[in-house]
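Step one of this worksheet: look at the structure below.
Yeah, one chain of the complex is gone here, protein chain that is, but the others are all in their spots.
Presenting chain A:
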Amino acid sequence: MDGVTGEVRDPGLQPERTRLAWRRTTLSCTVAAVLAARQAVHGGDVSAAGVLGAGLSLLVWVAFLVVAHRRIAALGRGRPRALRGPAAVAAAGCTVALAGFAVAVVL
């Protein structure tokens, strides 16, 4: 696989599996963000608050993409370091932000 430059490849393909896990998670985040944006501009009447909500969910999605992209790039090295705390908190923060946004819309 391209991007993997290690002296010794791990026969269990752990870095690749972890990269794919990040991709799956990015897909899940995309679905949630699309639902959030759809919720924001629901019902046809596009108000300023709706546009703001859609923009915010897009922003959360982009933030997750950045975190995932950086981690995937780091996993391309032969012997990747462990995930860093702030990246994990940022990834989880995107989920919490979408949930909080949803609560604001639902109520």
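As a convention for this text, a contact is a pair of C-beta atoms (placed from the backbone, for glycine too) under 8 Å apart; a residue touches a chain by one contact, two chains touch by 3 or more; residues count from 1.
The rule is simple: contacts and distances are computed from a predicted model.
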Taking the list "Phosphate transport system permease protein PstA", "Membrane protein", "Bifunctional protein PyrR" or "Heme lyase CcmF/NrfE family subunit", the UniProt entry for the undisplayed chain gives the protein name "Membrane protein"
On chain A, residues whose C-beta touches the chain left out of the figure: 10, 12, 14-15, 17-18, 21-22, 24-25, 28-29, 31-32, 35-36, 38-39, 42, 75, 79-86, 88-89, 91-93, 95-96, 98-100, 102-103, 105-107
